[in-house]
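Of the protein chains in this complex, one is absent; all others appear in place.
Per-chain residue numbering starts at 1, and chain names A and B are given in the order in which the chains are listed.
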Amino acid sequence: MPLKTRLRLPALVLIALFVVVVAAAAVLGSKSAQAQAEQPIAFNHSVHVEELGVPCLYCHSNAQRGQSAGLPTLEKCQGCHSQIDPGDSQALQDLARYAEENKPIQWVPVALQPDFVYFSHRPHVNAGLNCESCHGDVGQMTVAEPQGDMNMGWCLSCHKKLAPERFVKLSDCATCHK
Amino acid sequence: MSQQISRREFLKLLGAGAVTTAALSGCASATRLVKREPYTSMPEYTLPGTSTYYATTCRECPAGCGLVVRTVEGRAIKVEGNPAHPVSQGHTCARGQASVQTLYNPDRLQNAVRQAQRGSGKFDPMPWDEAIQVVQDALANNDPDSIAFLLGLESDHLADLVNEITAAMGARAPYRFGALGMLDARNTLVMANVLLFGHPGLPVFDIAHAEVTFSFGANFTETWLSPVFYTGAYGNMRKGTPGQRGYLVQFEPRMSQTGANADEWYPIKPGTEALVAQALGALVAEEIGIPTEGLFADVDVAAAARESGVSEEDLHRLAMMFAQSQRRVAIPGAGALGHTNGLDAAKAIMGLNILVENLGKSGGVSLMPESALGNTQMPSTLNDLTSLVEKMNSGKIKVLFIHGCNPVFELPAASGFADALQNVPLVVAFSSFPDETALQADFILPDHTGLEAWGYQKVSTASDRITLSSLQPVVVPVQDTRATADVLLAAVQAIGGDLAKQVPYENEVAFIKAKLEVLVGEDGYYAASDANTLWARWLQVGGWWDSDALLIAPDLTHAVEVLQKQPSALPAAAFSGDEAEYPLHLLVYPSPNLGDGRGANNPWLQETPDPMTTVMWNSWIEISPDLALELGVCDDDIVRVTSPAGSVEAVVYVYPAIRPDTVAIPVGQGHTALGRYARNRGCNPLQLLDIQKDASGNLAFAATRVKIEPTGRKHQLARMEDRVGVYGDRYGELYR
Partner (left out) sequence: MSETAQEKWGMVIDLDRCNGCQACVTACSLENNVGFVGEESAAYGRGMHWIRIQRYWEGEYPNITARFRPVMCQQCGHAPCEPVCPVFATYHSEAEQINVQVYNRCIGTRYCANNCPYVARTFNWFDWEWPEPLNEQLNPDVTVRRRGIMEKCTFCIQRIRKGEEDAEAEGREVADGEIQPACAQACPADAIVFGNLADPESRVSRLARSARAEKLLEELGTETKVIYLKGGSSRDR
């Protein structure tokens, strides 16, 4: 019946459009678990890592011992920076002001997992992984940038290269979701 | 950082550098923005994302259980038992578990307040220096005789401090009160111990090793004295000794959770506990062939059987069992002692232990030796509290300080305490919550909750050795609260003069350290050669206790003499309310989950089902099926319960294990204040109790009769037991 056919077509188009929009939103959403915002201090990783040779674990010292790698305390920053003249560097002046006010710096995390994901640095570092394997070559970045999607497929792409008995455990949902 | 303030400093830093973590929600939103604040200076023992554990002591009841609290980045997450602690032995009860909800309760007072009009609930915040000024003026400008302190049963260090202050001022020593103490009949038990053994403390019952335990209304797995210790002992009584399964016999008119676990349960007539014990004693004496004089002589077993409802045959069989067992113990519980003849019942039941000479033996009765910090100050008797009320009414009390208890809620309305408060010109409450009593105060100077507080608890019963249990803050105070000891000491220092010289402590921690000096060099679970080491170990271990089990055996000879002089004819229990008008016995018992009611604003305690009825979020009146039939009421009917002293409305729970002439209501609900989860929920049966006392001056809380009238209204109790399918199959029926 022609009437029905005529009606059906726009409906199908609408449904198709809807599906596309939803799918696009989902893809975009999963791409950015964290909306990137400006860091309170434009911390320059390349100066610290590449030029000065500071090891990652000097500042993110908990990566070896615990779940979270941790951010350095203001005290740790000042350990060196109290000896360094800020000059006309905006970042260093900002840091000096935070230190003066003893105010915590509110960093925007770069590599962030959603709340329903459990991730611990310790087993990864203990397994001999370099920080760069996941976080990219931070020594080449001025302000740290997110690397790839850090989604489940990406995690598993590594885990599946492990020995079968390790893979059983490391592909178990409960390893990361609990 | 000096040793003295390092922990405080550290806690301040925790607060300053608290890490902002992501809002916990099920799914990540694409647009959320998370920020992270590292500490400005890393506190000792803290690693990001890693738990830190602190040993402290539970303050949800007076037992003094040792806790280890898991904290993560300055937040208290989970309460666990302290495995080294002699009382809790690594475990906790539901109330202890929920103490994090006391800490983070949304209805806590956030700062010191002034209440211009009592009872209005309109609070004006005030700075702490003004609050201290109020205390200072009250202490300095009033005759010491007109100042009274009313303290709770927790925080023994505060009781010790206030005792020092009152002694230095020449004021009366503080009163101590708590509904749990009252409903445990602690005073009666202590008085019986004084009379029989000359020991002013509570006994310890070694039920863990007993083959046969006779419990006279002791609900020791629920709230009585020290539930975690005695529940552990119960487990070991059943399965702790290979090849032996301890046998538990319970005598009580209403089946308690403890009674539900008994091998034999006898619903005896309320007030006949003494008779049953006396009959059993006479039969036991006969069986083991010792001459009976005094209390156990010329006992009419047939009459006791008739009065109590336990058959003569059962009495003979039970007496044989008790006499022939190697390790046997009889426990005088709250239900037996809460009558006007409670002291006689206590003596008769303790008499069973004396007859079989189990004193100081495995599976018997022992006494707690005095600790280096002295004995625990026992709760005041109702006689003491009544005289306080009289003094308040006659205007002799000008200032009343109230800490750690909620007498307006916990004392029977008939005591007149609430009205007497109106005659006290200045009432200062130190409650952390705006509870019923705090609402009648002029000033509320909120103390920290247990998990934020310093202190110690001297374990007065239920441990196999001298035990001092330490409290330390596991997190920085959540609200702008201040330790009451610090407030009092600040006031005392400001007053200066002789008082400040006699109470020379700079602050609460200095006071505790000064008290602990006697432990330096003492051999115990650890030995510390200097004060700093002692302090570090004290906080790390969670207190101080002996390295080995050590209790003292009560003096048998003296006890036998006392029993021999005791006349055999005991007074019958008297009841308030004429039997014709008020035909039913009322039994009130502390709710196993809510305790004396302070837990009522912890939502997870409200939602934890009652062990026997599985009811959540409400209270109820337990009525036997026969009585329900007679009254024409059924489950969920609201009835009016009236006693000579008062009247409340309660929801019916038809309870199959209660005498038809008895009804029971749990204590804990019926708050008119305290907070959003507690308010206007259930009823407070303490309002029904008439003031009757036993010979020790304790409240005879089981000596009130009531009548019941249906109201025709209904309230559906939320019960776990109705939940047959996931979606509640029976609700179609209930809500039809």
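The criterion applied here is as follows: a residue touches a chain if its C-beta (ideal position, glycine included) is under 8 Å from a C-beta of that chain, and two chains touch if they have at least 3 such contacts.
These numbers come from a predicted model, not from an experiment.
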item	value
Among B:R114, B:R238, B:K361 or B:R640, the residue in touch with the chain that has been omitted	B:R238
Candidate in contact with the missing chain, chosen from B:G81, B:G152, B:G364 or B:G524	B:G81
Residue in contact with the excluded chain [from B:A148, B:V228 or B:L570]	B:V228
Full-complex contact with the absent chain, from B:M126, B:I290, B:L631 or B:A718	B:A718
Residues belonging to chain B that touch the chain removed from view	21, 24-27, 49, 72, 75-81, 88, 90-94, 96-98, 100-101, 103-106, 221-222, 227-228, 231-232, 234-236, 238-239, 245, 247, 255, 257-258, 260-263, 265-267, 478, 592-593, 603-612, 614, 616-618, 624-626, 656-658, 681, 716-728, 731
For chain A, residues in touch with the removed chain	114-116, 118, 120, 122-123, 126, 168-169, 172-175, 177-178
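Rule of thumb we're sticking to: only the chains that are shown with their structure count from here on.
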item	value
Residue numbers on chain B that touch chain A, as the complex places them	16-17, 20, 22, 24-28, 30-42, 47-50
Of all residues in chain A, those that touch chain B in their complex	28-30, 32-35, 37, 62, 65-76, 102-109, 112, 114-116
